[in-house]
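Inspection log for the structure reproduced underneath, given as structure tokens.
What you see is the complex with one protein chain gone and the rest in place.
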Amino acid sequence: MKSSVITFPGSNCDRDMDVALKKFGFKNEMVWHDDNELPKSDLVVLPGGFSYGDYLRCGSMAAKSKIMQSVINFAKSGGLVMGICNGFQILVEAGLVPGVLLRNKYLEFICKNVFVKINNKDNPYFKNSDKDVFEFHIAHNEGNYFCTNDQLKEIEDNNQVAIYYCSNNGKTEETFNPNGSLNNIAGIFNKEKNVLGMMPHPERMIDKSLSGEDGSLFFKNLINNIK
Amino acid sequence: MEVNEKIALDHGLKTEEYKKICDLLERTPNLTELGIFSAMWNEHCSYKSSRLHLKKLPTKGKKVIQGPGENAGVIDIEDGDAIVFKIESHNHPSFIEPYQGAATGVGGIMRDVFTMGARPIANLNSIHFGSPQHKKTKNLLRGVVHGIGGYGNCMGVPTIAGQTSFDSSYNGNILVNAMTLGLVKKNKIFYSKAAGLNKPVIYVGSKTGRDGIHGASMASASFDEKIEEKKPTVQVGDPFTEKLLLEACLELMAGDSIIAIQDMGAAGLTSSSIEMASKGNLGIEINLNKVPCRETKMTPYEIMLSESQERMLIVLENGKEEKAKKIFDKWNLDFAVIGKTTNSKNIELFFDNERVANIPVNTLVENSPMYNRKWKKSKPPKKNKIKKETLNKLKIKDVLKKVLSNQNICSKEWIWQQYDHTVMGDTIQKPGGDSGVVRIHGTNKAVAASVDSSAVYCWAHPLTGGKQIVAESWRNLISVGAKPIAITNCLNFGSPENEDNMGEFVECVQGIGEASKYLNFPVVSGNVSFYNQTKDVGIKPTPSIGGVGLIIDYKKMVTMDFKEKDNLVLAIGKTEGHIDQSLFARSILDEKNGPPPEVNLFNEKNNGETLLHIIENDYIKSAHDISLGGLLTAVSKMCIKGNKGIKFKKFKNFINEIEYFFSEDQGRYIIEIKPEDLKKVRNILDKNSVHHEEIGTIIDNEMIINEKTKVTIDELRSYNTNWLNEYMK
Amino acid sequence: MKISAIITLKKDVLDPQGKVIHQALDGMGFNNVNEVRQGKYFEIDVKENDPKKAKEIVEKMCSKLLANLVIENYKIIEIQ
Partner (left out) sequence: MKISAIITLKKDVLDPQGKVIHQALDGMGFNNVNEVRQGKYFEIDVKENDPKKAKEIVEKMCSKLLANLVIENYKIIEIQ
């Protein structure tokens, strides 16, 4: 399986994502933001970090970079595109998934483990996943998901929510919401479910010496689903 | 403008220093030249009050590749890998503008590390604030934490450890010390020594603005009423540009174009160009019209003294300009050939076709002033006589509650949760343990790092205090299973012109030197920050020690959380009951006098090395050193982290229970072992004559201190975690 | 010439920053505040001396990059 990770100026989880993808069997290629063409890929990943310093709005300037036109075309033709953290913010700014990511509720950067509940398994990312609740790691300043009421209705009608912040046993209550996200939303799909944007970093949890191993489950499942 | 003595004094120079400049030049300097002298000769750059004493620090060792004298120290971690590390202060800017001051401090120390060719892999910080009740403290703390996070998080370098304290002596002068570790291949280290004639001198990074002109002088002047006037010198950090600069520099370094490279830190273009020339015993010629400027009409004086951030100076091999420029273009950074190396041994500056400065490099460096300042020897304080009745009246549980929730002991999670500590995917021990630990990417090795200081001990007796911090750093590394290799130090003191403050400095340095020599834990880099004071009163002497150690097999790393029920808990090292200067004495008895606990270097070394040996044999399930707050505090933290309890044995000591639990005797650790390993572990300890005692057994969710006293782990946790969260609300 | 643009969050969009600032002001004793909303301000110096044209350029910048029209409004407020 071939994957591509895009490096924007200021990306800083690009290497981590490369390591994770390779560990679970992808043949990964790094792609520079200023390139025009995506290499042939089964999966395109927009990694975390601070593209353009998170200046203006997170992801806003990266969304205008050259490579994004090919990414958008790839997504529109049904290709799998996954945005993690800053990558999610870029997807939102590029209009590939609905909504926006505002500053965290208490205006503080948050780096810690959280639990997320999978809402929809009818997609290549979470299909066949044994678990319903993953322990994932977050590290962000702007992960406070927001959209208008109309958008929310559409998102829910189309079952576009991918994951919700929750307790260790899957309760999606406000207490388990780390950043003020609307309805505890931690990740969403586009309508067709080939584009996934989410705040948590599965690539930081691929080894039991790190924050945990649920990231391994995520990637193993993902590659099996694509095969 | 004609230069005269008054202008020299306004630049912070002394009358004799100004005379010396005129003598060395055999003429009166012009304003640009005077500015250059004042920047190079101020305390921050010249170390004129500290050099004499720093020389006594042990700086050599089998693992030392580069000691003090370069941008950062370098140590060998085997297999051709090396760690570059250093700590630096950014105290005064952080007090004036906490966010930007702290952010640019972090940016500065990272440049010191990647200028040597190393990719930063971990950040640490040591931050000290005034009393929590002081009206400025909360905002300063919030600003500093946001600033450190804002810069480090954006760079994508994990912040893995640090230290935070509160003490009213910092009310008017907080301390912000930032430390960075970088990884480099031993044969790809870059230095700042220029070599060869007519080599192009290159400027890269951000443009030069009027930032922090006289910032270096500010760091060397104490705070007074006029502080407001100094405000415009604050610099704004641009972590995004620094991230690009890092990637661009590392890309260029992968080739063979660079002869020398040096970041522009304090005193910007001045100190970087002069340092490169001085080390190479060369001259340097710069055309200031070529320097990329952000503002119009900048003068030579301003260009030379600007402290704009995110800039580097490089001496390239001839003919490599195009190749280098391409890299910096790709990363959207300024690139300009601004001069060349010469054989004049002078620094020559040109502006609008005129030579605007011409100074022999050696007058700025070798001939810079060096002072043997007067200093007062401190007397060892007399031991306090604390009455047994006073102690007997206290209830252990009440004391424990107060100690665990004390601002200097409580959990600092509110702080480190705002630092990205997991980016780069190699953090195997997060903040909150004895040391932060990161793996060396793609290998089985890991490095541990910790930063420590104990102003109270240093204030009570500088010599002992100096030794103690080095010993504590050593213990923190050992507690995670790392073999200590070397340290960096940031020496934060009051005015060197004050005999008491200077005495504190001299004796702390002596203590640091003695301990690091004995423990074979050499000093490879560091920084001195004087004039930390408000009006005439200096802060408590606060040397920060950053220690680095190596774990050969990261799977053998140890953490402090209690692991398993029925395991045994041992205390290593003898508990004598030294209460003076303990957190207990100071905060509960309100007793501020007396000597700090004695540091017995033989015991430190023996206990530490023996414990390391036991760790290598896989007998240790958890470990934690005993420091501030004493034995019961240490055990409580292990309970909280592991969510396990302990049933204490009745102890056989002759001292009072309070003294037993809260004294701060040095050289001690708590360890957890399996019952079946007890004999083997005891054998090793006995064979090495290490004092130890079995203190209890791990149980579920409560701490049973004696028949009458029990505390649940949830209670312990709430004592420990609530204070800072509540305070910052 | 210099053109200014002000970008504000649409009325029904949550403004976490404004909210926290409101609380902070309250804590400082400014208890006479109904609401605080934070926005962005830009001063753009364009190589164009005709005010109308200059404004048009800045307006395009707003709609293409500076503002996220899903949640934000912009206005070009002044010409110096």
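Per-chain numbering from 1; labels A, B and C assigned in written order.
Simple rule for what comes next: contacts are C-beta pairs under 8 Å (C-beta built on N, C-alpha and C of every residue); 3 or more make two chains touch, one makes a residue touch a chain.
Treat the numbers as computed from the prediction; the structure is a model and nothing was measured.
The chain omitted from view is touched by exactly one of B:Asp211, B:Glu514 or B:Asp665, namely B:Asp211.
Per the touch definition above, the residue from B:Glu43, B:Glu70 or B:Glu97 contacting the chain not shown is B:Glu97.
From the options C:Leu14, C:Val36 or C:Val70, the residue with contact to the chain not on display is C:Val36.
The missing chain, though absent from the display, is touched by one residue of B:Arg51, B:His134, B:Lys188 or B:Arg294; that residue is B:Arg294.
Set against the missing chain, the residues B:Ser308, B:Thr342, B:Thr363 or B:Asn603 yield one that touches it, B:Ser308.
Listed for chain B, the residues touching the missing chain in the whole complex are 96-97, 99-100, 206, 209-211, 231-232, 234-238, 240-241, 294-295, 308-309, 332.
Residues of chain C that touch the chain left out of view are 6-8, 18, 21, 24-25, 28, 30, 32-48, 57, 60-61, 64-66.
Interface with the hidden chain, as seen from chain A, comprises residues 52-53, 55-56, 61, 64-65.
Going forward, only the chains that are shown with their structure count from here on.
The geometric centre of chain A is 36 Å away from that of chain B, both derived from CA atoms.
Taking each chain's centre as the average of its CA atoms, chain B and chain C sit 41 Å apart. Multi-chain contact residues, meaning those touching two or more other chains, do not occur anywhere in chain C.
Residue positions of chain B with contacts to 2 or more other chains are absent.
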